[in-house]
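Notes to accompany the following structure.
Note that one protein chain is taken out, while the other chains of the complex remain in position.
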Amino acid sequence: MPKEVTDVICPFCGTLCDDLIITVSDDNKTILGVKNACAIGAEKFNHQRLPGRVKRPRMRQADGTYKEVSYDEAIDWTANMLVKSRKTLMYGWASTSCQAMSIGHDIAEKVGGIVDNCATVCHGSSLIAIEDVGVPSCTLGEVKNRADRVIFWGCNPAHAHPRHMSRYSIFPRGFFTVKGHKGRKIYCVDCRYTDTAKCADEFIQVQQGYDYELLNAFRTAARGEVLPDTVGGVPKEKIYEIVEDLKTARFGIIFFGMGLTHTMGRNHNIDIAINLTRDMNDYTKFAIMAMRGHWNVTGSGQVLGWQYGFPYAVDLSRRDQARHQTGETTSVDLLNRGEVEACFYIATDPGAHFPIDAMIKSSKKPTVTVDPHINCTTEISDIHIPVAMVGVEVGGCAYRMDNVPIETRKVVDPPEGMLTDEELLTKINQRVDELLAKGGA
Amino acid sequence: MSEYIIKNGHVFDPVQGIKGDKKDICVKDGKIIDKVGSGAKIIDASGKTVMAGALEIHAHVAGPKVNAGRWYRPEDKHFDSHKTAGITRIEGGKSIPTVFKTGYEYARMGFTFAMEAAMPPLYARHVHEEIHDTPIIDEAALPVFGNNWFILEYLKNQEIENTAAYIAWVMRQTKGYGVKVVNPGGTEAWAWGLNCLTIHDPVPYFEITPAEIIKGLMAANEYLGLPHSMHIHQNDLGNPGNYQTTIDTLKLAEGVKATNNFGRDQVMHSTHIQFHSYKGTNWGDFESGAKEVMDYVNKQKNLTIDTGNVTLDETTTMTADGPFEHHLHGLNHLKWFNVDVELETAAGVVPFIYDPNNAVFASQWAVGLEIALYAKDPMRCFITTDHPNAGPFTRYPRVYAWLMSEKYRNERLNSFKKADKVISATNLSGMDREITLYELAQMTRAGPAKALGLSKDYGGLKVGMNADIAIYNINPDKFPSDGAAIEKAFAQVAYLFKDGKICVEEGKIVDMGKKHTFWVDAKVKENKQVMHDVREKFLRYYSVNENNYSVPESYAPHQHIISVDATQA
Amino acid sequence: MTNKITLNMITCRTIQQGVGMEAGKTSQKYFDACTIMHMHPEDMKKLGIWKNTNVRVTSQAGSVIVKAVETREDLVPGLAHIPMGPWANRIVPAYTYSTGEPCFKGFPVEVEVAMNERIMGAIEIVQDACGLIRK
Partner (left out) sequence: MNTVTLTVKKVPELYLECEKVNPDAFAGKTADQIAKLPGYQGKEISTLGDYFTVTGDAGATAADTKIVINGDCTKMKYIGAKMTAGEVVVNSTTDMYTGSWMTGGKLLIKGDVHSFCGLAMKGGEFIIEGDAGNYLGAAYRGDWRGMSGGVLRIKGNAGSDVATFMTGGELIVEGDVDIHIGTHMEGGKIIVKGNANRRVGGQLVKGEIYVFGNINVMMPGFKPVNEVELDVDGTTAKFTEYVGDLGERHPKRKGETVYGKLFLKQ
């Protein structure tokens, strides 16, 4: 008799939808159906039952092929690598539970690792900006209940956060927003006429790489100062008009994405967007929020925050202090500069998402990759250790893009004998202790 | 578990009225007992001071805004991250220590309990994740209610029973300890960029005043008979002339009686009252209102307060008083963090430098000390720094020293760049009271324990009580005359017993003890109305599902549940 | 013919790329979603190609073969888009301006026709760059 699991959390993006309904076979082994999820979320749950899933660790041999090894062999190899290496990059964490991260940090502190998460190539710029100027923000429910001006700047939820617009930002009716979409004015600022732009009441096409100048123009206009005729391809009349409209908002919100974090100026683009938001609070209520990508990249920042005081790129390599300097202790820079001796990747795929030059350097070092599935990184690693899918085959805490913590749910059993991230890291930690006790380092 | 006998120490225990007499304390199985066997380990405490473990009644040590303050201030721990040899983890952070340093530092100073002062229910899981990772000390957290939509709607119609039932539900969902109120009404107003600066300013849309919210929550708190009273951060914090609003608020407790089975007498705990005791109309003619406020507190017996002492450091302010942080950012232009929490509350964070050369900050320092020195009943006045708002909790030893040595605080007072202005604006100069060790034990142990409804097991050294014991290298017969020596002695205990185990020895962490999370489970009559409203609000207004709201047991592996039965109320 | 044009390249998320990722890095869905380059029709004209022609895209960081396609998410002439993935990252400059973030968006590329060149697979294109393919 198949059963339905309700209130399931979707472990894909930072929207962390928590209303999925999953139909599970009576033996708890297979997912039969997914309700309420977006196309991507549904695909993730469906992937669980795809054939050809790797169920045991694999080690690369001299001829480049991979042979199956036992978890114990893989754990021992990994622990030895960590203990031997003077400086190890421990990157990923965005797709696992906060509980697993804690164990990973304990290991890093013992072996001298540098713990970095996927923010490093995603919203790291936003974190730098917040470190510099703070951030006035709110929870997504506030947007749903109060917002009457919504700006999407350099983000494309229609593609990257498919249910964001219906759950929180454009269409939902809330306590003070009974008219839903009709009661909101939606702006979209982008260099492309995206599918999100098509949902907006007004699309402002900015020349690629001119966001900083345009945001500066918005701030200048807000103070009633003169502007050049056009800024970033936008006529000054339009800029004055929009700024005046924003001032009359009851509650405004700016959502921004990698259109700001990845383009020229990076953190400065967010920095000045935050300052525009701050300025708007002199006239009305305004908030700003990063459209965080991975479902638990925010959680990694939180756990690193309370344990070491930095949100990512935390350098524990000295073992007696925690340090943080984006540009030095960030993954891509560490790989570019050849600053680490070994790589430990977990719950991520830098092979697909880092620039190739960084991965070429990475592939020359001892590398262990922990991931439920085969990906571009596992195939350039010495060892691939498969684990249960967090949020599908095991639960654990995750943080939404607005930092709201939600406990993900287990809906089906992992394949027979497969370890979870927590179990695997605990075993590696124990092995590391044994080696260190023997004077390994 | 091993037995101990702490011999020949000078014991200070307000619970038994012991004022420094030499007395042996016996410990077994985590409790204080009357005698132990010959095999008991002997701790020689001769020439030392023995007190119960201290209880922190109000600090921001765990949760979303605390952590924002941590991670958005890398400069607060750059060059200030270290690891001491032994079993401890890396420690970092000056104004907002990491969870590890937080646990260690409290323990090193002789604390065994800390109350997280503001838990947004929607973020409860985060608060408990940090509490879970904070070593050694017991902790609890107060959910905030003063701007919660359910509360505003129920109290608009004086529905005390529904208010109580909802509070009980939230405390169970969030593993909360009591009723916290922050800038009642003002924080909801802040969601529109507004504020409530007096207790009679109406809350936008909800048509209710702060006074009505405060009265209603006091009533609901006593209806439930919770261990702690309503715990309030008042309206109009930090502004010249606010002492009048402060007294108006305190007056709301007149005639309200404490009903509980925990030996608690107060119905309102007014926190960091230093920030609420200012006269004058602007920062130019700013004056201390400590005397006026404390005169009222002294005669109104159903009130307790804590001080909120300014320590004159660079720190990080953080509060659920969203509009205040925005106001503060306008003054110092340092990075402003704000988050508004749907249906419930808000929070702000801004770094702040209490520069001693600034007459206002120096005066705030004086006001904080005045509060404690004016207190006639040390069992109702507790020492805090509203960590980290007025200063980091790691400065307690210095605050104690200022309070215990007139000479020490006068040295500080007279060496201010604007000493004359400070002296004329405050009453501190010429106050010759020096807090005694016994009074300190009242203000940091017995007092807070009683106010939190924990006096049966905590805050004292009576036989049968929990064996949380701090032993300081202080000889009362030769009490140090110089302030620096007092500071040093309180900064590092000779020994700290937590649940009968030695966790700290001469300032070194030797055991992580067994940390407990305290929360209150209040049983009320089945309330269909409230459960219906809960379902309704989650369906229509919350951004998470009701079934994903509650905090699972696994977040508090060693929970200490205090049960309250209000079904007969 | 060696007709070449220079474009400003951005690499972004698309929902197809998201679905493909979750379907698996070795899946056809992922391949189809990420081995394309969105181009403005005018630029195709300049280059002298029909849509769905393979092109070689070269930046300071390297070179990759993808299929030029038109997009419903309009671009301005001169702007091109390859969805995030190992193909895009063959040409993304690794330089971070000391911020940790490589140049994922807004870098110059040269585009030339490569009608008969083969598009590599997801694993292949990474292993190839890392010299892990035994020839």
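Just so it is clear, A, B and C label the chains in written order, and each chain counts residues from 1 on its own.
Here, contacts are C-beta pairs under 8 Å (C-beta built on N, C-alpha and C of every residue); 3 or more make two chains touch, one makes a residue touch a chain.
These numbers were taken from a predicted model, which means no experiment stands behind them.
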Name every shown chain in contact with the chain that has been left out of the document. A, B, C
Contact partner of the left-out chain, one of A:Leu16, A:Val143 or A:Val231: A:Val231
Of A:Lys29, A:Lys87 or A:Lys247, the residue touching the omitted chain is A:Lys87
Pick out which of B:Arg73, B:Arg89, B:His326 or B:Arg412 touches the chain that's been left out of the picture. B:Arg73
Checked against the full complex, the residue among A:Lys179, A:Arg223 or A:Lys438 that touches the missing chain is A:Arg223
Of A:His123, A:His324, A:His373 or A:Arg400, the residue that touches the missing chain is A:His324
In the full complex, chain A touches the hidden chain through residues 85-87, 111-112, 128, 131-132, 212-213, 216-220, 222-223, 225-228, 231, 264-265, 268, 271-272, 275, 317-319, 324-328, 337-341, 441
Residue positions on chain C contacting the omitted chain are 97-98
Across the whole complex, the chain not displayed is touched by chain B residues 72-76, 78, 333-335
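FYI, only the chains that are shown with their structure count from here on.
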When the C-alpha atoms of chain B and chain C are each averaged to a single point, how far apart are the two points in Å? 57
Calculate how many whole Å lie between the centre of chain A and the centre of chain C, each centre taken as the average of the chain's C-alpha atoms. 23
Rounded to a whole Å, what is the gap between the Cα centroids of chain A and chain B? 35
By the touch rule stated above, which residues of chain A touch at least two different other chains? none
Residues of chain B engaged with two or more neighbouring chains: none
Once bound in the complex, which stretches of chain A touch chain B? 6-7, 9, 18-19, 98, 102, 109, 127, 130-142, 144-146, 167-168, 174-176, 250-251, 278, 281, 284-285, 287, 301-311, 316, 319-324, 397, 399, 402-407
Help me check something: in the complex, which residues belonging to chain B touch chain A? 62, 64, 66-68, 70-74, 76-78, 81-83, 89-90, 92-93, 96, 98-100, 122-123, 125-126, 129-130, 133, 149, 190-193, 205, 326, 329, 334-343, 346, 349-350, 540-545, 547-548, 552
Under the touch definition given earlier, write down the residues of chain A that touch chain C in their complex. 12-13, 39-40, 43-44, 47, 50, 63-64, 120-121, 124-125, 128, 156, 158-160, 162, 191-195, 205, 208-209, 258-259, 261-264, 266-267, 293, 313, 326-328, 330-333, 336, 349, 351-360, 363, 373-376, 379-380
